[in-house]
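The complex is shown incomplete by one protein chain, all other protein chains being positioned as in the whole.
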Amino acid sequence: MSIEISNVNKYFGDFAALTDIDLTIPTGQLTALLGPSGGGKSTLLRVIAGLEEADSGTVTIEGADATALPVQKRNVGFVFQHYAAFKHLSVRRNIAFGLEIRKRPRAEIDAKVEELLELVHLTAWAERKPAQLSGGQRQRMALARALAIEPSVLLLDEPFGALDAKVRKELRDWLRRLHDEVHVTTVFVTHDQEEALEVADQIVVINEGRIEQVGTPDDLYDRPASEFVLGFLGPVTRLGGDLIRPHDIEISRYEQAATATGPITRWTRVGFEVRLEITPDDVLHPDPVQVALTRTEARALDLHLGDQVWLRPAVGAQTVTT
Amino acid sequence: MNGITTARPDAAPAAPSRPRRRARRSTLTRASGVGLGLAVVWFSLLVLIPLAAVVIAAAEGGWDTFVGTITDGDTAAAIRLTVVEAALVTVVNVVMGTVIAWVLVRDTFPGKRVLEVVIDLPFALPTIVAGLVLLSLYGPDSPVGVNLVNSRQGIFLALLFVTLPFVVRTVQPVLLELDADVEEAAASLGASRATTFRRIILPALAPAITAGASLAFARAISEFGSLVLIAGNQPRNTEVASLKILKYIEGDQQAAAASVAVLLLLVAVLVIVALDLISRRVAARG
Partner (left out) sequence: MADTIPSPIDGALTAPARRGVRSRRGPLALVLRTVVVLYLFFLVAWPVSLVVQRAFAPTGGQPGGIGPLWERLTDPAAVYAFYLTLTVSFWAVVINTIFGVGISLLLVRHRFPGRRVLSVLIDLPMSVSPVVVGLALVLTYSTSLGIFGDVLQTTGLRIINSTPGLIMATAFVSLPLVIREVIPVLEEVGEDAETAARSLGANGWQTFWRITLPMIKWAVVYGVVLSAARAIGEYGAVRIVSRGAEFNGETATLLIQNEYGAFNEAAAYAAAFVLVVLAVLALVVVTVLRPQESHRS
């Protein structure tokens, strides 16, 4: 196993940033640390990198105890949200930096840098300064710079957080494909559940300094271990005594065996999706129930604002009883 | 292009209510034109004509007189002393100024805010008071028994005092703006703290250090007030250029005074250009 974290605690003053963290990160996989901001995920990443020292516990990287190793000796590649470009150096010199520090022969450095420039598609920009690059290009440069030292693990702290939505999506796909090619153990921090679900092999959900759940994207989405995980990975509504995803609710205009019934009190159309609010008149539902369906489904069911409808969980829907 | 065209509200050419800046060479109204005229006349009377008068006075006697004046034994010694002291003071400022800025930005300790005020004091104090201030600790009645009056060390000290804030105040904001990320990135790539400082931080600070050093040097070679009481004014020993100028003026040798003044100006420009070249090299090397 590539990274073993056991019993790690970290305090900033009185604030418990990490509490009793035990985690195994498998070799060669892409792991996402997912959670709300301020939840401790970045701190955990920094503890793994050695940028932050844990108050207690151990970190083992590829079988070797790294707890006491300074960041310089851990051989980790770290990518920052805001690129952390060396502004006075060209793209080429940025990428070569780690190898120059390691005093590799010039020819080897040149060859390696050339290869990485190719990999991140920056060959044409090699002599530019970071200021002349776009955000996406800078982040690819930062990635190449981290990969140059052939790290045992690659750590990315909200790597796409500073980019706009479209670039973020493109880089996300690109990272996934890059990982399939390079196969370095990768851990990345994100607060975007869609990003985690789409890219990661394994997701670690962290909230308030504790690990909520570890699993594959499907595990987490289909079998959330807690109300928090259910809520964090997607929209949730309350139907009867259970929490359920709005698109897992079956809706009908005709009276049938149902968990709740009431009129459609709100109708919002977002692209292909139709979001409804149904306000049942019973004590179980103090708040309106949210239901999501496609426009086609809504049309097929002949639904209209104000219609009386009957709701029940769809077959196979995941619910969490509270 | 997807072929969809949408009317954009800003697409219609707006009738310009005011003439475009680029369109005309001048945007002066009559009133502001008169204002500009008055301002330029005053600026010329106060600054431009008098400074031109200095250059004219230096040039009036011709090249030989100019060279004769500045190579005259006492004067040459005064100029040499001034430039050497200013250079030494600049070097100390580059090191100490950077260190002080570093401590103010990166360190936290009680009383740090007092230091901030202390650093600005040399700017705020009148120069003659600065001289008196130094005399009180390093003069004849020194409580520590150090008397630097009439010595080159005294000049050095006075120049250190009046130039203290330059490098600190130019480096400090740049250091504040430096991203922690960048240093951490260097560390994660294996760079030690010394290497990170040399290859990442120093190149980023180089332009600010140079700017501060240039200001300090320019101030040091032209410093006058703080040296009057402490320098002693002994020809070929503790007489600096500005005091030599004063001596020439008081001896009614205005042309000679102007020659020294012009030379000092030239030296300042030369050094500032040289420092800028060095800074560019440091910033590009990494």
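Order of writing sets the labels: A and B. Residues in every chain begin at 1.
We take it that a contact is a pair of C-beta atoms (placed from the backbone, for glycine too) under 8 Å apart; a residue touches a chain by one contact, two chains touch by 3 or more.
Keep in mind that what you see is a predicted model, and the values were worked out from it rather than measured.
The chain omitted from view is touched by exactly one of A:A66, A:L116 or A:L133, namely A:L133.
Residue B:A257 is the one among B:A204, B:A231 or B:A257 that touches the chain not shown.
Take chain B: the residues that touch the chain left off the picture are 17-18, 21, 24-29, 31-32, 35-36, 39-40, 42-43, 46-51, 53-54, 56-57, 96, 99-100, 102-109, 115, 117-122, 124-129, 132-134, 136-138, 143, 157, 160-161, 164, 176-181, 183, 218, 221-225, 228-229, 242, 245-246, 249, 254, 257-258, 261, 264-265, 268.
One rule holds in what follows: only the chains that are shown with their structure count from here on.
Centroid to centroid, with C-alpha atoms defining each point, chain A and chain B lie 51 Å apart. Residues of chain A that touch chain B in their complex: 49-51, 70-78, 80-89, 93, 97-98, 101-102, 142, 145-146, 148-149. Contact residues of chain B toward chain A in the complex are 179, 181-182, 184-192, 195, 199-200, 203-204, 283-284, 286.
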